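Complex shown without one protein chain; remaining protein chains in place.
Read from first to last, the chains carry the letters A and B; within each, the first residue is number 1.
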Amino acid sequence: MKKRATRKSRVDAHRVDGNAAAGVLSELFVPDLTVARAKCAGCGVTRTIGVLLVYAHGMGTVMRCPGCDRVVLRIARTPTHVWLDATGATSIAVPAPR
Amino acid sequence: MTSIGAAPKIAWRLTTVIDVIRETPETCTLTLDVPGWPGHRAGQHVDVRLTADDGYQTERSYSIASPPEASRLALTIERLDDGEVSPYLADELHAGDKLELRGPIGGYFVWDVATGGPLLLVGGGSGIVPLMAMVRHRDIALGADVAARHRLPVRLLYSSRRWENVIYRDELHRIAEMDPTVEVTHTLTREQPAGWAGFKRRIDRAMLEMVAWPASEHPHAFVCGPTSLVEAVAGNLVELGHQPVLIKTERFGPTGGAV
Partner (left out) sequence: MSLVSRGFRGRRQSAETAGRLPPGQYETRDFPVLSAGPTPRTPLTAWDFTLRGADGKSARWTWDEFVALPRQTTTKDIHCVTKWSKFDTVWEGISIDTLLSEAAAKGVASSPYVVARCDGGYTTNLPLADVMGGKAWIAFMYDGKPLPPEHGGPARLLVPHLYFWKSAKWVRELQLIESDTPGFWESLGYHNYGDPWREQRYAGDE
């Protein structure tokens, strides 16, 4: 797989924060996943899902690690299903209800 | 208040439009009656869903402008000329219409007085909306408690194109006039009124260094607006020594949130 050129200094104007995925995540999870912590399967760093970089458009929501850009979570909605691929997260820890 | 972890599933609900008020030439505030609204925290948003008569549906997210203490939900919308949803909300919707939404959504970009301060709010364009919910919440929650206000001071830096585009302009002025613990700084990037003595450029590191709390104060920082502004400001704050964990961002994408 070819490496991409580094782009830390470039702004991808379309990307948004993990918070923007909170709505579609609420269709899959009861607790608010944006305050949960996910360990990136790419670089091994654990971060709050709210800080993942979100690339979202009509096809789906792709959530990437802000450190290594690997896909952590990706979600697509079809008329009959909501699809989730969480293989980019080694683990997800949701805070216990108070 | 939404509790973490035990939040009920967020369902689509029907709301009734109470009124649509023009704020600036390109923004308006929708006030909605939402039966059974569970309450929200300042900074959260809702998803709005529109359905055409052929069944076509589309959704957009809008930050909640009203504080948790308000009895009605308010959303401030920026209208984009070639948008699909915002022209409908701004031009077509009127009192009595129904609007489908779900929320409140997003527990990450939130602030309440219990979080503490000092509070640094940096907004561009319609990015001011969730920040205004925080300012309004603070104002009501702290009431006449002057000591509490001094313990929780606010600095707001707000970038707009022109004076006429500044959303909540008079309300911000009033709040800052009455409360010395709230400092509001505007920068107008395209055009300034005659006699303008304030900033005339995009927010940059030098401006933040002058206006923002120093990193040594450990302010809670909230940055909201177009993605390019948010990323630049967040980067500048980190360079100025602010800890990333104290900086929360809400990027609105390329158009600044209006679609």
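We adopt the following convention: a contact is a pair of C-beta atoms (placed from the backbone, for glycine too) under 8 Å apart; a residue touches a chain by one contact, two chains touch by 3 or more.
The model shown is predicted, which means the values in this text are computed figures rather than measured ones.
Considering the intact complex, the chain excluded from display touches A, B. For the chain missing from the display, the contacting residue among B:97, B:112 or B:183 is B:97, taking the whole complex into account. Residues touching the missing chain, restricted to chain A, are 1-5, 7, 10, 12, 14-15, 53, 55, 57-60, 62, 64, 69-71, 74-81, 83, 85 (touch as defined at the top).
Residue-level contact of chain B with the missing chain is found at 12, 14, 49-54, 56-58, 82, 84, 88, 92-93, 97-100.
In the analysis below, only the chains that are shown with their structure count from here on.
A separation of 23 Å divides the Cα centre of chain A from that of chain B.
Residues of chain A touching chain B in their complex: 11-20, 22-23, 26, 30-32, 34-35, 48-51, 94-98. The touching residues of chain B, when paired with chain A in their complex, are 2-10, 45, 47, 59, 61, 102-103, 105-109, 226-228, 231-232, 248-254.
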